[in-house]
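A single protein chain has been omitted from the complex, and every remaining protein chain is retained in its original position.
Moving on, here comes subunit A:
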Amino acid sequence: MAALGAPLRTLRALLRELRHAAGRSYRDSPAYRHVLAAFRAHRVTSEKLCRAQQELHFQAATYLCLLRSVREHEALHREYHGKGERSPQEVAGLVGFRLPQQPGGKG
């Protein structure tokens, strides 16, 4: 079985990610309620090493990885790849120049 750590930690991190994803009304979102309900339902079982519990924990950890990675990927995309080309004015400004003003247009 994969090394997952404490289920409570995974749950907290997952709920935090859902909060980021959902925005204002995150507590009413279906995902938030589903995750909480699933964790509550599997909390008390007759077996100590409940297979279903481990499966749920693994699923939660996987979903957490998905949400986190998508958020980080989007942030990196915005930072490095989302800005498009610079305008000619900006390019000139990089080396301290300004584009000439030609009232009659070019040529």
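Convention: a residue touches a chain if its C-beta (ideal position, glycine included) is under 8 Å from a C-beta of that chain, and two chains touch if they have at least 3 such contacts; residues count from 1.
By our rule, contacts and distances are computed from a predicted model.
*Asks:* Could you check which of "ATP synthase mitochondrial F1 complex assembly factor 2", "ER membrane protein complex subunit 2", "Trafficking protein particle complex subunit 2-like protein" or "Aldehyde dehydrogenase" matches the UniProt name for the chain that's left out?
*Replies:* "ATP synthase mitochondrial F1 complex assembly factor 2"
*Asks:* State which residues belonging to subunit A touch the missing partner chain.
*Replies:* Residues 1-4, 18, 21-23, 29-31, 34, 41-42, 44-46, 52, 54-55, 58-59, 61-63, 65-66, 68-70, 72-74, 76-77, 79-81 of subunit A touch the chain that is not shown.
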